[in-house]
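Only one protein chain is missing; all other protein chains are in place.
Order of writing sets the labels: A, B and C. Residues in every chain begin at 1.
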Amino acid sequence: MSTDTTTSPITLDRTDPEGAIAAAVARCSNWGRWGDDDVHGTLNNITAADRAYAATLVRSGRPFSLALPFDNDGPQKGWRRRSNPVHTMLDTGTDAEAGVQGFPHGLGGADDVISMPLQCSTQWDGLGHIFDHGRAWNGRRAGQVVTSDGDRVTGIETAADRMVGRGVLLDVGRTFGTDGELPDGFAITTAHLEQTIEAQGSTAAVGRGDFVLVRTGQLTRALRDGWGDYAGGAAPGLSFTTADWLRQTDIAGIVTDTWGFEVRPNEFDVAFQPLHQVAIPNMGLFIGEMWHLDDLATACTADGRYEFLLTAAPLPVTGAVGAPVNPIALR
Amino acid sequence: MSTDTTTSPITLDRTDPEGAIAAAVARCSNWGRWGDDDVHGTLNNITAADRAYAATLVRSGRPFSLALPFDNDGPQKGWRRRSNPVHTMLDTGTDAEAGVQGFPHGLGGADDVISMPLQCSTQWDGLGHIFDHGRAWNGRRAGQVVTSDGDRVTGIETAADRMVGRGVLLDVGRTFGTDGELPDGFAITTAHLEQTIEAQGSTAAVGRGDFVLVRTGQLTRALRDGWGDYAGGAAPGLSFTTADWLRQTDIAGIVTDTWGFEVRPNEFDVAFQPLHQVAIPNMGLFIGEMWHLDDLATACTADGRYEFLLTAAPLPVTGAVGAPVNPIALR
Amino acid sequence: MSTDTTTSPITLDRTDPEGAIAAAVARCSNWGRWGDDDVHGTLNNITAADRAYAATLVRSGRPFSLALPFDNDGPQKGWRRRSNPVHTMLDTGTDAEAGVQGFPHGLGGADDVISMPLQCSTQWDGLGHIFDHGRAWNGRRAGQVVTSDGDRVTGIETAADRMVGRGVLLDVGRTFGTDGELPDGFAITTAHLEQTIEAQGSTAAVGRGDFVLVRTGQLTRALRDGWGDYAGGAAPGLSFTTADWLRQTDIAGIVTDTWGFEVRPNEFDVAFQPLHQVAIPNMGLFIGEMWHLDDLATACTADGRYEFLLTAAPLPVTGAVGAPVNPIALR
Partner (left out) sequence: MSTDTTTSPITLDRTDPEGAIAAAVARCSNWGRWGDDDVHGTLNNITAADRAYAATLVRSGRPFSLALPFDNDGPQKGWRRRSNPVHTMLDTGTDAEAGVQGFPHGLGGADDVISMPLQCSTQWDGLGHIFDHGRAWNGRRAGQVVTSDGDRVTGIETAADRMVGRGVLLDVGRTFGTDGELPDGFAITTAHLEQTIEAQGSTAAVGRGDFVLVRTGQLTRALRDGWGDYAGGAAPGLSFTTADWLRQTDIAGIVTDTWGFEVRPNEFDVAFQPLHQVAIPNMGLFIGEMWHLDDLATACTADGRYEFLLTAAPLPVTGAVGAPVNPIALR
């Protein structure tokens, strides 16, 4: 599908992020759209019929896991106490072989625990993840929504059964990059998105209720060359100016293969993730980050089909403002 | 489908679990069946065509999350250091409102971490979870597979993209229980499974590559009455004598709404989870536990369709011997 | 030493905890006493000379550890997400013996991690642990002191080198209890404290800068009979009416062998730890809880000396509002 935003170029005043955010919010807010009590945001854009239709997109029956491995070799470097997962064993095979476990009839066992930030790897941002001037999704006060007990209203468990629908891969990296990779700092505009859709053909059309997966190629680079500053450093990503496209398309969710979804450095002199501030608390938009899209992209390119059934069920941690996920594209 | 195991009743010598296990292993082992290097076990039973077919089972497009909420109010009581998840916040909305976060342009954020056993709630057992006399799946030495570093061979990440296929709900609780619930200690035999299939009709037929979800009703009871000894105490579950059925049906995975899949107390005088010892290291069978099947069961009963597309993608923790999962049934 | 508070009995209006707290605060507050910037509270009451003197109290050279073991068998039951410590291994001796570690020249290693609430076992409450109507120690706003980043002002690291001085054991359990144990619900008043001091003799005199260790015997009971509701249930402990004694004695810290230091149920119809509310934010008093005093008490009783050098150095977790500690009494 197409929107008219590409014909009305948005110019950004780099010195005034707060003004730009306020203007974008005025154009794009979804507050009240699904009732004052709503906790589902843009997931309201998907219907059961959409999900039934999405299932018809399955052809070969090949599933793709879009998750990174969750382990100590991940991208995190301690920013705001975000570490990589620490996985430890409660019981092991070496113990079983050594005969020290005490189970009867030759049974041995292994068991394990994990400690990790919920946004350490492939993830969904929940609606309680970002606030705009002290306001959370749908206009609630941030402090009434997310306390030390977690998100009491829009915890990720409210999305436990809703992250299912039509997925569309937009391989912007392949369309506009070199060897399939956009450089760090590349701002993906609405025009880039539209042209990618056009280049990929009809199966790449984006419409209401879709999950849009944008491949930049940065993760390809990080997996090849090392994480470097992948977690929080310079990165390709969506331009702040795509806010209107994200709103007008009425998609259910937007996903990238990068740490932070939007272009970094951000497009203002002093800013931190301004598009998040418009998208999450004001639009109620679900954002997926650090998804591993390469194998899926290869398959889509091979047969020219960019749509699939996406099942990206978040681990339903009660009150979580984000969640690890192992998204499955079935095509 | 049907097997002949119901006509050859297996009698158990309660004093000899080790002998019974050895005999069942002799009948049911899959070692070498998919090559010496195999790490996928019964997931080999699913083909791409099976997955494409499973997608055609979707009718209404209604998704069901089969996960319990992951939180402090879960069933764990500390057995072998298994606690409930501890979810804590790195940043909150109260902090954002208080203006203490230091972000520019009115942005506020919340972030969180979790610490939990990988088998604390709705889960898959990995193939490295259980050993038989020091041997892991496919005959490998337990100590060469699972060390303190985790499962180096059959870690749950090897199943990241494979837990997708046809799901079948067998509501044994509804068929044989009172008010839909089997009592604790009820041993579900092959006859019970077959009769449930027959009672439920053709959509409940079980065949190669299926994920079979057995509802006992114990979780219904625990959610209503309190956890009590749900984690490790008495429970309905599969009889040790179903080992042959589990093998002969060539299913991909077996799932229950209980803590431990098999009937407890176990059917020997001194034993601990003997069916696990046959199923995991010898058959390579994937076992799901603590799945919340009630809403799905209600829907299946309502329209008489017991099959669906199941996407139960484990969180791919590298080297994990089990994994939390938010399984999605789409029907 | 002696105070006159025993001669002016305080009567409590059980329906008005807020009024009683306000009145006690008016009598006992230390706000501003050590300057507006103070972060050390009653630790200001100890001088270097006091510590040098405390060292002269050492006679036999026998050290006593006053800590409980930190492990999975502790008293916690999940109240406000307080669990027992979860200790897991990163490397083990079984792995070393199995030869899977990869170190040269026959070296093997074991290593471990822990996850635990800072107040799960033997501990110090920090000054940021409790607030009175939104105010922290010395009158600061609670929200400016303790955010999700931790205690930015009075974190326990500020007390890292100060928990050293003269310790005095008051064995109220032995003086007033049966077989050395006070019953749950027993409110220890100033009179009980004074009479214990008198019964124990001159080495039990309490004065400025001392750490006072009050043994109730409840922990003796819990270690013998099982934890039961030790964590948060009924318990012997200090009466709310001891606030004045705690203030007038100018002690450095007060310690008990109970979960919560004050008597439980609390002495008002609807209340939660009202003496904490007076003592921590208003007096700046350090409170130790769950200290294991039995062996020390036995030794003190044996030779009639109730004073010793106490070194109770908190684990200096930056920004912590409490800390685990292994207190050492050297006598």
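The working rule: a residue touches a chain if its C-beta (ideal position, glycine included) is under 8 Å from a C-beta of that chain, and two chains touch if they have at least 3 such contacts.
Keep in mind that this is a model prediction, so the values were computed, not measured.
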item	value
Residue in contact with the excluded chain [from C:136, C:204, C:222 or C:238]	C:136
Interface with the undisplayed chain - residues on chain A	72, 78, 81, 83-84, 86-92, 94-95, 98, 100, 115, 143-144, 147-148
Residues of chain B in contact with the chain not shown	86, 88-90, 92, 94-95, 97-98, 100, 113, 115, 148
Contact footprint on chain C, counting only the chain that is left out	17-18, 21, 47-56, 58-65, 67-71, 80-82, 85, 87-94, 96-98, 103-119, 128-134, 136, 141-151, 157, 160-162, 164, 268, 270-274, 276-277, 309, 311, 313-322, 324-328, 330
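One rule holds for everything that comes next: only the chains that are shown with their structure count from here on.
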item	value
Angle of the C-alpha superposing rotation, chain B to chain C, to the nearest 5 degrees	180
Whole-Å gap between the CA centroids of chain A and chain B	28
Centre distance in Å when chain B and chain C are each reduced to the mean of their C-alpha atoms	45
Chain C residues counted as touching two or more neighbouring chains	86, 88-90, 92, 94-95, 98, 100, 115, 148
